[in-house]
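So the structure is just underneath, and the comments pick up after that.
A single protein chain has been removed from this complex, and every other one stays in its place.
Chain IDs A and B follow the sequence of writing; residue 1 opens each chain.
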Amino acid sequence: MSSHSDSSSARSGFQPSAHLVVAIISALIAAAMWLLVPYQVDKPMAMFGFGAKGLDPKVFPYLVTAIWFFVSVWNIVEAFRQQEDDGATLRGSMSGSVIVTVLASFAYAFALEPLGFVISSGLVVAGLSIYFGAREWLPILVCAVGVPGLIFFVFTGYLHVSLPPVPAWIPGV
Amino acid sequence: MKKLTRLAGALAVGAALAVSATSAKAEFPEKPITMIIPLGAGGSHDLNARVISSVLPSYLGQPVIVKLMPGASGQTGTAAAAAAPADGYTILFTHNFIDQLQQHVAKLPYDPNKDFVTVVRPNTATPTLIVRSDSKFKSLEDVLAYSKANPGKLSFGHSGNWGAFMVPGAMMFSAAGVQPTLVPHKGGGPAMQALLAGDVDVSMGFNSTIDGQGDKVRPLVSVGNARVLDGVPTVEEKGITGVANSGTMHRVVLVRRDTPPEVVAKLRMAFADMQGDKTYKSLLKKLGENTEFMDGPDYEKVREEQSAKYKAFAASLSGK
Partner (left out) sequence: MLYDLLDGLAMVLRMDTVAMTALGLVLGIFVGSLPGFTTVMAMAVLLPVSFFLDPLIGLPFLIGVYKGGIYGGSIPAILVGIPGTGASVATTFDGPKLTKQGKSRKALEMALAASVFGDTVSSFLTIFLIGPIALIAVKIGPPELVVVLAFSMIIIAATTGGDIAKGVLMLLIGMFLSMIGQDPIGALNRFTFDFFAIQAGIDLLPMLIGLFAIPEILLAVEERTKLAIKSANLRPEGERLRWSELMQCRRSILRSTWLGASIGAVPGVGQVVAAFMGYAAAKNASDTPEKYGTGELDGVAAPEAANNAVNGPTMVPLLTLGIPGDNITAILLGALVAQGLRPGPELFTSQAPMVYALLCSMIIACILLAVVGYLLIPVFARVVAIRRAFLVPLTLVFAVAGTYVYRSNPLDLMFLMGFGLFGYVARKLKFDVTPLVMGFILTPPLEYAFGQTVLLSQDNVTNFILTERPVALGMIVIIPVIMGFVWWRGRHQRKSAPPA
């Protein structure tokens, strides 16, 4: 354990490390899941009047959640023992760009089926590239409309896999 | 901002058009048809589907896109087909065990009979009970005798719960009054491997797999209406009744029941016409499949019969 003279922690008292927080949350979830096993696992069917044979579907869940709980506790102990800062921090993630990208990604995922692949991709690409500084309209158009359009045609036309099409309520399609 | 007002305008117009867009299309089919398969890649179903999708377009006039949607024992794919628009552009290629048996053993988010109607039944697949050539079981009687004397000791390796081997096997054993131990495997291949390795006592196979093994396996009895292998009797001949039809796997193409009748008729006709196609027949033959075609209305009756049989079977499994 390095002697880390952390003046800030001396001032504000005990500073929980990220590791510790994660470990505690993990322990809580593990315990909750363990308790939920009997409710969340369906009962196996009886075959041939024998009653269920073989591995009960509850065995692995019980085993895994239990070990998970103990490993979380182990992590809690480790988090206390290690005073070193290994650089684990969420600083930097709170920047505007990251939050915007995350929100845009989720919005994209939600909009994919209702708006269709080409339109939602177009919006995301146009939006994000402008946000990140692109200004000339031609590259933006190519990337926002051309690329998703190409992907759509190749995937659905040649490779015969499905992507959400432009929905029927948009005229002209 | 301009983009937004334009979009809003388009939406308004679109909404009005959408109402009129639900009228029946002029000439079905106008765009490719999607065939959903609620099973995984590479299995016999997938292969049959590939054959169909490469020949059917010439009778239907539009390409057929195969969409594999495995998961939840076939429920994922089936639910997706049930949720698709009832315009005939989404068809479901499944088999009778998923279609009719599952509803009696699991809680489904759809009703197979209310939600789906048969387009056609392209073919059937009759499995045969097999043992290793050096096994002590020389005939079905040996197997049944052993199992009667030692309940639970006979291990039957099948290809997965409610799959193509488990249902015929379980039904046959149940009708014969014996209780084997059912050992699941991930598909026909691993089941065969387990049999060859000696891990299980008996298993099942289709013609092509059995032929491929040469003299390494011995077929004992086929679960079907007619003999499929030379010298191998059917269950009926061996005195096990009531199992032949519902124990055979019927591959069936379904579509939503509320699809416009003329669309369903077109689909049925395309499939029927395809039955005469040389390429189709030869490809299926190479796969070892038959072309026992049955059209939609006839098969609907079969579905009902099977549903009743499966209901009784499921009850017998859990009630005894």
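By definition in this document, a contact is a pair of C-beta atoms (placed from the backbone, for glycine too) under 8 Å apart; a residue touches a chain by one contact, two chains touch by 3 or more.
What you see is a predicted model; the values in this text were computed from it and never measured.
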#### Entry: Sole contact to the chain not displayed, among B:Pro29, B:Gly43 or B:Gly88
B:Gly43
### Query
Quick one: which of B:Gly214, B:Gly231 or B:Pro261 touches the chain that's been left out?
B:Gly214
### Query
Which of these touches the unseen chain: B:Pro32, B:Pro190 or B:Pro260?
B:Pro190
### Task
Since one chain isn't shown, list which residues of chain A touch it in the complete complex.
18-19, 22-23, 26, 30, 33, 36, 40-45, 53-55, 57, 60-61, 64-65, 67-68, 71-72, 74-75, 78, 86-90, 92-93, 95, 97-98, 101-102, 104-106, 108-109, 112-113, 117, 121, 124-125, 127-129, 132-134, 139, 143, 147-148, 151, 155, 159-164
#### Entry: Residues in chain B touching the chain absent from view
40-43, 46-47, 50-51, 53-54, 66-69, 71-73, 75-76, 79-80, 106, 109, 152-153, 155, 161-162, 181-187, 189-190, 192-194, 196-197, 199-200, 208-209, 211-214, 216, 283, 286-288
